[in-house]
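Got a structure for you, questions after.
One protein chain is absent from this view; the other protein chains keep their places.
Just so it is clear, A, B and C label the chains in written order, and each chain counts residues from 1 on its own.
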Amino acid sequence: MNKNEWPYVTPGIPDDNFIQGKTPLTREEVRVVILTKSRLKRNQVIYDIGAGTGTISIEASLLVAEGTVYAVEKDPEALTLLHKNKEKFGVDNLIIVEGNAAEVMEGLPAADRIIIGGSGGKLKEILELSKDKLKKGDYVTVSAVTLDTLGESQILLGQQPWESFQTVQISVTRVVEIAEYKMLRALNPIYVMSAKRGG
Amino acid sequence: MNKNEWPYVTPGIPDDNFIQGKTPLTREEVRVVILTKSRLKRNQVIYDIGAGTGTISIEASLLVAEGTVYAVEKDPEALTLLHKNKEKFGVDNLIIVEGNAAEVMEGLPAADRIIIGGSGGKLKEILELSKDKLKKGDYVTVSAVTLDTLGESQILLGQQPWESFQTVQISVTRVVEIAEYKMLRALNPIYVMSAKRGG
Amino acid sequence: MNKNEWPYVTPGIPDDNFIQGKTPLTREEVRVVILTKSRLKRNQVIYDIGAGTGTISIEASLLVAEGTVYAVEKDPEALTLLHKNKEKFGVDNLIIVEGNAAEVMEGLPAADRIIIGGSGGKLKEILELSKDKLKKGDYVTVSAVTLDTLGESQILLGQQPWESFQTVQISVTRVVEIAEYKMLRALNPIYVMSAKRGG
Partner (left out) sequence: MNKNEWPYVTPGIPDDNFIQGKTPLTREEVRVVILTKSRLKRNQVIYDIGAGTGTISIEASLLVAEGTVYAVEKDPEALTLLHKNKEKFGVDNLIIVEGNAAEVMEGLPAADRIIIGGSGGKLKEILELSKDKLKKGDYVTVSAVTLDTLGESQILLGQQPWESFQTVQISVTRVVEIAEYKMLRALNPIYVMSAKRGG
C-alpha cells in the first residue's frame, strides 16, 4: 500500500498495514480520535512528537496532502520502523527528524499543529517550545497512556496560553475470534487531550 | 457553520454544533469511529439508516463531497432536526428520505456504503435489502447501543454474503469541569460492527 | 496462606496468591463482583462450573464456611491447579469434581447457588440441569468473556423459570508501574449475569 493506495476520505488505516516491531503502535480506533481532536487542515505543518512506529505521522501526511509532517523520534528501533513505514506508504511530505524533541524542535519551521504521543519525560519543555512554534488558534494534542502524563498535562494545558482544553478517555475492546469463540479483548485505555493556543 | 465552514480534513464535528432535541445524538468520538469503519470514498452513494438527528449523515455528506447521502428516518421529531441540521450545514448532497427503511430502501438508487444506526427492530430486513443495494466489496456498518442489536448483528453479519466481519466496542469518558472539579463522565458504550459484501 | 490466613470479611484474594498456570484466572476485582451477584449465604451448597484455576471456588469456600463448594472442571491442566490451590488454601469444604458439567452435575446433591464461569459450549444443557438442582429463590450466575456466551445467556436467562435477570459489564484497568511510569493496563471486560429461579 502507498499513498495512492489508501483510497478513503477518513483516516483509520488498519493496524496490520503498518510494519510493526515490539513497540506497541497507536491502534486504529484511537488514532482516528487523536487525529480528529487535532483538527487538521490541508497544507498545514504538523509535528508528530514521539512518532514511534509512525502511524499518526503517516495518517497525518495523507490527510494534510500538500502540507508537511515532521516526525520526531529518538529511539533507534522506532526510527527504523518509521523509515520503513514512510517508504511503504510513499509519503514524501513526511520528514523524519532524529533526536530528542526538546532539542530538535527549535530548529524546525513553525507548526500549525503539534501532536505529542510521547514526551520522554520532557512534556513541560516540549509544551514550552510548542508555544513558540504555534500561533494563536493552533492546536496541540497530547495522548497519555500513563497517569504521569495525564497528571502533568492536566496542569500544563490548564494554563495560559492554552485554552479550550479538553480531555477524553477512549477505551476500545475488540472482538477477536479464537477457536470459534468471539473473545472480548481490551486495548489499554488512552487519554486524549487537546488545547488551543490563546493570544 | 455550513459546508464551507467545517475546514478540517477529518470528521469530528463537536456535538454542540448540531441542533439537538431530546434524542441522544451519536457523539463526536464514536461518530469518527463509525465513519472510519465505513471506509468512505469521494463520490460514493451512502445510506444512513435511522439517521436520527443527522450527525452521521452530515459528516458523511462533507466527506463524500460530490457523492450523495440518503438519510432514512421515520420519527417525525428526528426528521425535523435532520432538516434543520441539513440547512445549518448547507449540505446539498444530503437527501432526507422519510419512512421505514425496510419500505423505502427499495426505491433508492444503488449504494456504495450502508451505515445502520437504527433499525427499529427490522435489522434482518434492512440487511436483506442491503445485499441487493451493495455490490461486491462494498461495506455495511452497524452500530449497536443495545444487546439486542449486538446479538442480531453477530448472527446476521457472520453469514454470507458478508465477509471480513469485525466488531469493536468503544467506551468514551469525557472530563467535564463542574465547580472547578474535573469530573469523569462516561458516555454509554457502543458496539461498531462492519462487514464487506462478498461475491 | 490457608483458610485461617485470609483474615478479611470480604472476598478479594489478590491474584498472585493463587498458584497459576497458563489459563487466565478471574481477576480479583471481577471475582468480587461475581461473588457479590451470587448472593451467597453461610452453609449453602455452591457449584462452581468451569472452575478453572479455582479462584471463585476458593473464595466461595471461605465465604460459605460450613457450606460446601463443588468445583466442576474437565481440563486436566486446570484440575492440577485446582487441587494445588485447594491444598494451598486448606479449604476442606471444597470438593473437586472431574468431568463435563453436563454429565456430572446430575450426580451432585441439590445446590443453593450455581456459578457458571465456563460452559464448554454446553450452557443450554447446564442451565437445564441447574433448574432441577436449584429451588425457587435460588440464584444462578453466569460470567461471559465471549459474545457467544453473552448472547446465549441473554436468551436462556430471559426465559422461565429464570426471573430478576440482570446483566452488568465490568471493565477493570490496573495501574502498573513500569520503569517509574504508571501505565494503564486494561483487563478484558467481562459480562456478569445473574437470575433467580422462579416458581
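Rule of thumb we're sticking to: a residue touches a chain if its C-beta (ideal position, glycine included) is under 8 Å from a C-beta of that chain, and two chains touch if they have at least 3 such contacts.
Given the structure is predicted, the values throughout are model-derived calculations rather than measurements.
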item: Omitted-chain contact residue, chosen from C:63, C:102 or C:195; value: C:63
item: Which of B:10, B:38, B:130 or B:173 contacts the chain that the document leaves out; value: B:173
item: Sites on subunit B contacted by the missing partner chain, in the whole complex; value: 145-148, 171, 173, 175, 181-190
item: Interface residues of subunit C (partner: the chain not displayed); value: 7-12, 28-29, 32-33, 35-42, 63-65, 154, 166-175, 182, 184
item: Chain not shown, touching residues in subunit A; value: 147, 150-151, 154, 167, 169, 171, 189
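One rule holds in what follows: only the chains that are shown with their structure count from here on.
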item: Shared interface numbering between subunit C and subunit A [over half = same, under half = different]; value: same
item: Distance between chain centroids, defined by C-alpha means - subunit A, subunit B (Å); value: 26
item: Whole-Å gap separating subunit A and subunit C, where each centre is the average of the chain's CA atoms; value: 42
item: Set of subunit A residues in contact with two or more other chains; value: 171, 173, 175, 182, 184
